Structure formats: C-alpha cells, structure tokens
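Only one structure is covered here, and it is reproduced in the block below.
Here the complex is missing one protein chain, while the rest keep their positions.
Let's look at subunit A:
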Amino acid sequence: MRDLTVVLTDDAALFREALAGVLGRAGFRIRAQLGDAAAARAAIAEHRPDLAVFDIRLPPTHTLEGLVAAAEIRESHPDTGVLVLSQHLETRLLRMLVRSSSRGVGYLLKERVTGIQDFVDAARRVATGGCAFDPEVVRALTRGDPLGRLSEREHEILSLIAQGRSNMAICEQLRLTKKTVESHVRSILLRLDLHPQPDDHRRVLAVLEYLRPWSEEAYRLALPPPRT
C-alpha cells in the first residue's frame, strides 16, 4: 500500500511541526505545510493529497477561515479527506463540514493529537474516505436526549459510530461479540426512528442529522458576522 499524502495548514508553526512529526513517523508523506487558507488551496490543487488537515482558525480574522476552506476542498476535491482541528468543538459547525456526506471528513480537538495512536488512526480513516468525529461532539449531541431513549451502553456505541469506527472496531474496543454489537446498533437506530443503513458513513450521517436537526437558518447563523 502506497504512503498516504498530506497537506498541513496551521498558522501556529510549532504545533504544525509537531503534527508533521507525528504523521511523518506514522508513515504519512507531508507534501506541504502552510500558514493560511489561500496557500492551502493552491497546495492542495497542486498535490491532490489524500488528507488535508486544517486548523479551524486561520489568518487574517482567526475565526472560521480554516473551516470555510475545508468545506470548499470537500466540494472541489472529493478525493481529498479533510480533517479540521479546533481548540474547542462546536456542534453548530458540523453542518458546514458534513453537508451531504460524511465520507472523508473529520472534526477533532487539537489536543487529541497527544493520544498519538488514536489520532493517527483517525487521520488514516479520514484519508481513506472514512470519518472521525470527536467523542466530545457525540457527547454534546446525545446529552440533549431528553427522552433518555438510549442506554449507557448504547450511548457508548453511538459515540464510537460517530467517531467512524466500524462494528468490528467497536467489538474490539468494548470487548463485545460481533453479534452483540450488531444488535445494539439495530436497537439504537430503531429507538431513534432511523432506518437501518448498511453503509457505515451514511449511518453516521443519519445519526448526526437526527441528533441535531439543522436548518438552513441555523447554518447561516453559524457563519461569522460580516465585518464592516
């Protein structure tokens, strides 16, 4: 299997270098390291990497430039997986990233980098068309489950689904049999009134969609205010 290629964009050079070190050691080939969105777009168009990593805050305004660029890359380069890193997570921003599919997309807290192996796994998943959402996102989303429809175990499994884990991976992590996991998943989808989906990614998307019914308005409100 060929090495996965990656383009890193973060204006904090120290962190970017550390990130490059982690991914480089894990076998990724760093094609370019950049400090702003415009340069990132050019580099991605040139290198067509498997993975583009963006800090959510980039110059000049340090608000959502990285997120906006990531969303654009997902439109213009569907083969490039996009991983957005943030100092803190906000579920309202997910909609921008996960518009029509959860293929090749991830949204993680920056500090997850220190859990080196998990982070590398997530990066690899996104680079190969999977998804990786921070456990915090799922926790935030499912915390608002007022009916308490899910059991603790089901929450745990739903969280792993959203992180992009396959049933197999979930079995390993929770030390459950494949059968048990599958029945839990069916039960989750049933309790949330979702039609069972064969495709893992669509399953993730469906869960996210269900838990946070975004409207176009909410999406617009999530955008930074126009600067005058």
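Just so we're on the same page, a residue touches a chain if its C-beta (ideal position, glycine included) is under 8 Å from a C-beta of that chain, and two chains touch if they have at least 3 such contacts; residues count from 1.
In this text, contacts and distances are computed from a predicted model.
Its UniProt record calls the unshown chain "histidine kinase", which is the correct pick from "Molybdopterin-dependent oxidoreductase", "histidine kinase", "ABC transporter permease" or "Na(+) H(+) antiporter subunit C".
Touching the chain that is not shown, out of A:A140, A:C171 or A:L192: A:A140 (per the contact rule at the top). Within the complete assembly, A:V113 is the residue of A:A32, A:A52, A:A69 or A:V113 that touches the hidden chain.
Although one chain is not shown, part of subunit A still touches it, namely residues 12, 14-15, 18, 21-22, 25, 57, 62-64, 87-88, 90-92, 109-111, 113-116, 140-141, 143-144, 146, 217-218, 221-225, 228.
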